[in-house]
Each structure stands twice: as C-alpha cells, then as structure tokens.
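A single protein chain has been omitted from the complex, and every remaining protein chain is retained in its original position.
Chain naming follows the written order as A, B and C, and within any one chain the residues start at number 1.
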Amino acid sequence: MQPVYMDHGATTPVHPEVVKAMVETMEKSFGNPSSVHAFGREARKLLDEARASVASLMGASPEQIIFTSGGTEADNMAIFGAARGMRLKGKGNHIITSAVEHHAVLDACKALEKEGFEVTILPVDEDGQVHVEELEKALRDDTVLVTIMHANNEVGTIQPIQELARLAKARGAVFHTDAVQSFGKIPVDVNELGVDLLSASAHKIYGPKGVGCLYIAKGVKLTPLSYGGSQERRRRPGTENLPGIVGFGKAALISQAEMQAEAERLTRYRDRLIDGLMELPHVKLNGHRTNRLPQNVNLSFHFIEGESLLLMLDMKGIAASSGSACTSGSLDPSHVLLAMGLSHEIAHGSLRLTLGRGNSEEDVDYILNTIPEIVERLRALSPLYEGKEAVTSCTQRR
Amino acid sequence: MQPVYMDHGATTPVHPEVVKAMVETMEKSFGNPSSVHAFGREARKLLDEARASVASLMGASPEQIIFTSGGTEADNMAIFGAARGMRLKGKGNHIITSAVEHHAVLDACKALEKEGFEVTILPVDEDGQVHVEELEKALRDDTVLVTIMHANNEVGTIQPIQELARLAKARGAVFHTDAVQSFGKIPVDVNELGVDLLSASAHKIYGPKGVGCLYIAKGVKLTPLSYGGSQERRRRPGTENLPGIVGFGKAALISQAEMQAEAERLTRYRDRLIDGLMELPHVKLNGHRTNRLPQNVNLSFHFIEGESLLLMLDMKGIAASSGSACTSGSLDPSHVLLAMGLSHEIAHGSLRLTLGRGNSEEDVDYILNTIPEIVERLRALSPLYEGKEAVTSCTQRR
Amino acid sequence: MYTEKVMEHFANPRNVGEIEEASGVGEVGNASCGDIMRISIQVEDNIIKDIKFKTFGCGAAIATSSVCTELVKGKSIDEALELTNQAVADALGGLPPAKMHCSNLAAEALHEAIADYKAKQGKE
Partner (left out) sequence: MYTEKVMEHFANPRNVGEIEEASGVGEVGNASCGDIMRISIQVEDNIIKDIKFKTFGCGAAIATSSVCTELVKGKSIDEALELTNQAVADALGGLPPAKMHCSNLAAEALHEAIADYKAKQGKE
C-alpha cells in the first residue's frame, strides 16, 4: 500500500525540480555570495534571481525580501524588530495580536511583555475569525505593532487582513502578517493586503526546510535580531543558505504557475472529505466552512483522543496531525481550538488533514473508507462513548 | 584552465557524499521531525543520527548540540543568551572578548553595550594572539561572559583556549569560543578545551550553507534568541532544516575520518606557499608562523591594494580573499589586521589563501608561478611603489 | 517514539470492555487532561479471574491499560496491589519520558478497582 501523506500543513515533500536546482547549486555554484571572485559572483547572481522569484509571488520588489532560516525566524524578526524599533522612536509599547496565532508569533509577543510591552490578544469567533471591530476597540495611540496571521495553520480560516491592516496603519501601527500557510496556496499580494511585514516559509510550498523570508515594506525600520556580517542589507547576517534560497525561488516559481489550478483541485478534495466525514455521528468541523484554505480539513471526533487516531491512521499508511495535547509536547490541547470555544475534550479529538500536490482522488476515497472504521474502533475503546451507540445508529439511520 | 579555489575560509564546496545524503533526505525523508506519523518518525531518526555525528566530532554528547542556521546564529545565541541569562541571575554585566573576533561576535557584544553591558576588548600581539595575562587583568567579579575564538578566520592564529577558559571559569564567567574555522580542521574537543559554549558551521567543512550548531555544556542556561515551537529542546524554535542537518552530520563524519591526514597535507602546501611567496620583496606574513590553521596563508603585499589583487587573480582563475576595505563592504580594512598593528596601507594589501580538500600540489605550483607577475604588474601601476624598484632588485639579488 | 511492544498492545489491545456485574471498578483521569481509564475486575477467591478496560487517551494510555490488565489477570489481589508504574512501563519495553505519567494512570485505575472491590466486600 502506497502511504497517503495528508500533513502538508506540517511540511511538504520537496518538489523534484527544487531538489534538482539545489543539487546544481551545490555542485556548480558553491561560492560565497560575498566573495569578489567568479565563484562568489556566480553565487550572487543565483541569490538575486531567487529573490526576484520569491518577491514576484507576493507582488513585492526584490529588495524588500530578506531571506531567513524559516517562518519562525521571520516572525520573530518582524515582531521583535518592529516593536523594539518603534519603542526606540518613542511611539509607544502596546502590541496587538490574535488568540489563534502560531507560537512563533504568540510566544514572541509574550517575551516582549517581559521587556515591558503590553499585549492585547484579540478573541476569535467560533470559526476562528478575528473581527475587525475587535481590532478597532483594541487599537490605542501607543499601539506600535499589530500582528495577525493571514490563514490559520490548524483550521485554515482566512483573516480579513486587508481591513485589519488598513485600520492598524491608519492608527500609526506597523502591521505584520504571518502568511506561512497561505503563501503559494492562495493569492498573497503585499500591496493588495496593505501589510508592512509578511512572513513566509519555503518548506510549506514544496521548497526546502530551513529557509523563509520576511517582506519589509519601504520605510519600515526593524532593529535586528542578530549581528554579524553585512549580508541581506545588514538586516540578517550570516552566510546565505544559497542552495536553500535557490530552492525557495524555484518553489515560488512553480507555485506561481500552478497555484490557481491546484487550489481548485484541492478545494474539491477538501469538500469531499469534509462532507464525507461529517456524515459520521458526533463529528464537528473546526474552522470556517468556506472561508478556509483549499488544502485544510479539520474535524473533531467526539469521545476519542487525537494521538490514538493518528497512530491508527499511521498503521493504515495515512499521515495526518492533531491538536491533541499529546502531540504538541505541552499539557494543553491546541490553543487555537480552545480559543474557538471548543471544550478540552473535543479539542483533544481533533484531526487535521492537509492536502497537497501528491494527493489524488483515490487518496480521498481511501481516507473516506478508512476513517469510519478507525473512529468506530477507538470509540469502542472509549469510556466516554457508552450509551452513545444508540444515538449513533439513530443518526445513521436517518 | 581549471580554476583554483583557494578561498575555503569563506566557504567550501559541498562534498559529493554530503549532496547525496541531502538528496536522499529530501526525496525519502521529507517529514517534519515533530510529526507523530511514520514520515515524522523517520525524519526524527535522521535528526538524531546527525546530532550524534556532529557531537562526536567535538567530543560532546548529542543532547548538548543545538542546531542553528549557521555560525552567526550560534555566536549570537551564545553571546546574547549567556549575557542576558547571567544578568537575570544577578551575576553582573561585564563581558570580555578579543579584538580579532568575527563580526558575529564583536557586533553582538557591541549591541549588548546598548543594553547596559560593559565590554572589554582584549588586545592581541603582532601575531594575532591573545595573551592569558591580558585576560587575567581584565577579569572582574562581575564578568559574566568571556568569548574568544578558537582560530582566527583571517590569519589562522590559534588561541590558547584551554588556559583562557580555565581562567574565566575559575572566576565564575561563562566561556564561549567561536570554533567556526577550527572545527573539522584541527582537533576540537569541548572537554579538553573546557569551554561552556562552542559555535560551529557546516559550510566551512564541506557541508551545506545555512546550518551550524551551538554546543551547550550541561547546566549552562541561555535566554533564547527567538520563540516558537518546541524544537531543539525549546532552545531554538522552527522546523528543523533536516536535509541541511543531515548534510552537516555527514560532513562531520567525513571530517572526522580525514582530518589528520588532510591537516598534514595542507600544512605542507601552506608552508610551501608561505615560503615561496615570502621570497618576493616587500611581503609580510600575517598571523603566527606555526601556531596557525593548516589551511591558512595570509600575506600583505606592500604598495598594492587587495581588491585589485583579487581581480587579477580571478582573471587567472584563482579564487582568494583579502582584508581590504573594498571587499568588506565597510570603509576600513580588516579589523583583525589593524588589531595586529598593521598600518591601513599594508592591511589594504593583504591576501588570504585558504586551502582545502580539492587543492593539489599543482595548484600550489600554479599560485607560486602566477602571483609574482601579478604583484609586479600592480606595483608598476602603484604611485606608492616609486623608487622601490631599486630596493626590490637589491633584495632579489641577495 | 514508541517501542514495538507499545505499538503491538495499542494495535491489539487485550481485555477491552466492561465486566457486566463487576466485583470492582476504578476510573481515573478526566477528559480535559486527555486521559480517562476505567478498569473493571471480577474477583473470585481473592483471584482476579477477569479484568477489562476502556480508555480514552493517547497510544501510551491505551497500551499501558492493555498490558496492565494482562499483567494482573489470574493474579491474587495482593500480587496485583504490588504492581508498580515502573513494572507497567518495563513490560512495554519503556515509554518516552513525556508519556511516563500514562503508566501511573493504569496502575492507579487498577488500584482503585481493587479498593472498590474491598469496599464492596466490607459492606457485604
């Protein structure tokens, strides 16, 4: 049995053309882009080309793109850089973010609290959506930074970034969005969105792990996160990860060409999965039904626990993820699901399927055939499920 | 003509076996090491193996190794982490470093000055060596961190880390060493050196760019540089650069097997280059004659400027580097050469040749044949050289 | 992350279910923590003749429940009370550090079931 990988939200397989471009770079253009000689100049050229490709996929100019070691570093660079920079200019020390951000954003904001910043965390509705009115209420004269993600990594809900950014910027705050999950999957245009800072990561778009970028709009000043050489316009020191960056560039080019058709294809699969699995009893869809990433399915199966579900799926060759505490390394289940109002118990039973390039109609069929029996098996094991069998059959007979 | 790459101090070609291991990882083990499923477990296994390989090359245990995006990040993590961490514990706010550190160290220390730390920069002698007595004089009760590099990237001089570390630790300071240039080239054993923190970088040892590591001795606490997921024991968040890390592990294994023979071979080449080029008039060796890295040659050619020299060498297919200001992106020539007492003029005329795995005896011959004519050509262009022709011929006739 | 033994018990859990008229029942954990175990025992002549479990929890929770029932089935009450968390973990070839608490839960549920049995005995 060919395994079915449906965890593209965690990471994606590297596209064969990306691997090829990286190998070519390592074999033929291993120079340091800072070097004067031919090896260095060749490396510099590849660096410039990759920057242009990544910039183009988000409607930016190449000089607005700073390469980083991934989405996490881009988020930290944006948040620490903008907050500290604005405070140095005497603009204030209030930050606004949302309850459903990735830990790279939330924990960076929390670390800033220790530096004396005040952080307001906006609530979300039961679909995981931030409301513009909530931001309006939270904005203050001393708000220096608003950071709200473009699309959520767990439930796929897409935020109204355009309106949020307009509002924040009208009040003089810098606006950052974490677009790690949306970049390359749905249209992301920095000018249309009107953001000052935007983070992206290569390994979510069939590029290599360990590369990301931060878009920095003209005029936005950031204090650096680290110090050293004069690479990346002195904003991000260290010898550039050239093969990785070339791979990111290639992945961006491929995404640009294929994005629209792929989004339509995956939306079809997504909807089949959601509709199919929702026919089971005691299942809840997490995230907005339509205003969500094409590749994201997130459901809670009552009475069972996520890690067990993942292990059972794994035994059937299906790779997925869960918001269960047992898989997060922390004691609590997904902060995203809790912020959406789910009980601990139901959050523990969540399953995320994230579709991608390698998935086929057959994979969807296989999942739709496999999950019901697994859910039934685990429910049979569950002390919470007693007396629900009756309800189940009722629902099924309807 | 086959080009001669003698800039291994800037970066190294990626070893074919490293490329192979990285390609295999990207093609077969693309999972996220944090994932529960088979793809994730396979990735986790590779991550653990690579960590063991890198640890082994420095005599550390795997759990003491934190992977980073390179030497620069490792240096920053060590310096900011230890200094801020020690201050939080009320240990003081005095840092000691040396005048010949890489900018990743020096500029991180300077940035800490803005946070209220006091920084003492130890001088070096004309060979670039830090004297133990200087550290002894500089150490205070409130010294929290001493950071002195193992081997210098420009002139190759090796520092007496063992004594320096012993002294610093006896006074309660954390000791960090930047071993980016020595790791994999000469023996580096964290226990023998007695350091608390040690930085290394993969792309200097035929591994990929964009990966490095920080060794953290048991019990040493660092405040993190960035926040996010729980990777790398919560010390360095972000999806791990798995192919890069696997490449680093492979490169470490190869270095471990070949290091001794390679060091002997390159020392021979180095000495031929130094002795051969020192026969030219008005040439000065920079760095210690014997207590230097096997692969490093650094000479100043009076009356000529380094970038011109590099370009001429480049036209002859030779890739090298220089401490000239024109190649550093700053206005001043190498701070290392200036700290060793060189005049600006002579520092501008420095040439660094750094040998490596691909170099052969013939490359050495070619360089020894090519440099004299280039130096002569540039001197003929130089307004500083007038009247020195006579001296030259005198010296040559002797 | 899990040993083969853990996965084997997880894939084929022994003694799943509920004993209809049990001599004793123990339940520990709660759903908001992500782990609930219920163990029911049937005791005859001080011997655990039958034992069954139901568990809501991760792979380790299910495997420890399963191995725990296997370890004490046919044993005397006194022998069963000597079952330690470590013994449960050892029988599975070890557990990842983050999952060690699951072995506590299984032994705890068993001890609760025995306590329940003893309490009922006292009443009779």
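The rule is short, and it goes like this: a residue touches a chain if its C-beta (ideal position, glycine included) is under 8 Å from a C-beta of that chain, and two chains touch if they have at least 3 such contacts.
Please read these numbers as outputs of a predicted model, since none were measured by experiment.
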From B:194, B:294, B:333 or B:356, residue that would touch the chain that is not displayed: B:333
Residue touching the undisplayed chain, where the options are B:80, B:117, B:303 or B:366: B:303
Residue, one of B:45, B:221 or B:344, that touches the chain absent here: B:344
Candidates B:55, B:225 or B:325 - the one touching the absent chain: B:325
Positions on subunit B contacted by the hidden chain, ascending: 303-305, 307-308, 311, 315, 324-326, 329, 331, 333, 343-345, 348, 380-384, 386
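One rule holds in what follows: only the chains that are shown with their structure count from here on.
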Length of the line joining the C-alpha centres of subunit A and subunit C, rounded to whole Å: 40
Whole-Å gap separating subunit B and subunit C, where each centre is the average of the chain's CA atoms: 57
For subunit B, residues that touch 2 or more chains besides their own: 36
For subunit C, residues contacting two or more additional chains: none
